[in-house]
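Below: the structure, in structure tokens.
What you see is the complex with one protein chain gone and the rest in place.
Let's turn to chain A:
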Amino acid sequence: MSNSTPKRASAGDGPRAADLSPIGRFFKATELDTRMLGMIGALLLIWILFDIFSGGLFLTPRNLWNLSVQTASVAVMATGMVLVIVTRNIDLSVGSVLGFVGMIMAVTQAEILPQYIGFDNPFTWVIAVLVGVVVGGLIGALHGYVIAYLGVPSFIVTLGGLLVWRGAAWWVTSGRTVAPMDSIFRLIGGGPAGSIGAMASWIVGLVACAAMIALIANARRQRQRFQFPLRPLWAEGFLAGVGCLIVLGAVWVVNSYYWPVGIVRRYIRDNNLDIEASEVFIAHGLAIPVLIAIAVGIVMTFIATRTRFGRYVFALGGNPEAADLAGINTRWVTMKIFIIMGVLCAIAAAISTARLNAATNAQGTLDELLTIAAAVIGGTSLAGGVGTIAGAMIGAVVMQSLQSGMVLMGLDTPLQNIVVGVVLVIAVWLDSLYRKTRH
């Protein structure tokens, strides 16, 4: 789809390739989403600026690896927030739900399960995560039911939820912090042990590249089957090439971040190895929380674009009355969206609890704002009907980059908040300008 010549595009049935500039032809041939490209460009700009202002601390494997881990929890929730906002709803309760579910998972594995199956049972983490997912899903179902079937606006329901679940998290242990977590559960949170290492990361990267090429080839075959217009071969090759380059580049970065020497020393001692710690370089590789977030992103993208449910979500957001008249059970669709949101909060809670190695009362405070900001910066329209999962996840990276960059620069917290707030408003303003010139 081309937007470099908006006047022509709206006048007829789209511009012919020959009428366009080379750049216009390029975008038309590759069908790239220019909005998404703009966001990636902005992200790169933020990274480079922070790198300059922090004296080269930002664009290091170590910082980028940390950034990826810190983003995971909000990125997971942002994928669900897209569906919520696309249907003209909002969820203000995700931070509190994260706090409550985190507390439930922590109490389950640290205080309840040991009484029955002992400490360090290999199933402890599975049970804890399952309990969390079920509780999260039930909370989401409750929100969804009140919103869809009782007709209370989602803003109010989830504003209530924000207070209720934060209070409930306190109630579980009367405010006590619960620690430590199960040793396997902690892998969900990342860290040297919670990363898959260099070899496995390369394998994941190569599999991702193969999958990308297979998807592009399959889409082309499908279109050929019905004799639809095809993208030129060079454009397909270009897309596949750039995609593979980004994936393998990311793997290369995380494989360039080595374990700290103290952890290497402990590793050598534990395994009775006879080598000098300063001569051993063990790469972190991709962190498990990041892999979880990517998997969630893929699943959510599949749900949003390839299933009936996803189609209904967008139709409902574009025109609720039309969706109703088309025979879609809009209430049930809305309730399902909030169930998904609750489950994603539980996954995010597992990541953040495992990373902290504890569940605290304040866990997830203000995460609802980061999540909403990530979705909105990622191109989700508050007017409904528009949004992508991938955009929201990149939006989450943008938000986290701002925060982590300002920490590296040594800015005070109040100033950080001011910057984040201003950036959010400017980003949405630029987006509205972009949309206006497009239509």
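Methods note: a contact is a pair of C-beta atoms (placed from the backbone, for glycine too) under 8 Å apart; a residue touches a chain by one contact, two chains touch by 3 or more; residues count from 1.
Here, contacts and distances are computed from a predicted model.
K.L.:
From the list "Polynucleotide kinase-phosphatase", "ATP-binding cassette domain-containing protein", "NADPH-dependent 2,4-dienoyl-CoA reductase/sulfur reductase-like enzyme" or "Sarcosine oxidase subunit gamma", give the UniProt name belonging to the chain omitted from this structure.
P.N.:
"ATP-binding cassette domain-containing protein"
K.L.:
Out of A:Phe58, A:Phe100 or A:Phe314, which residue would touch the omitted chain in the full complex?
P.N.:
Candidates A:Phe58, A:Phe100 or A:Phe314; residue touching the omitted chain: A:Phe314.
K.L.:
To test your reading of the contact rule: which positions on chain A touch the chain that is missing from view?
P.N.:
Interface residues of chain A facing the absent chain: 1, 10, 13-14, 222-223, 225-226, 228, 302, 305-308, 310-312, 314-319, 321-329, 385-386, 439.
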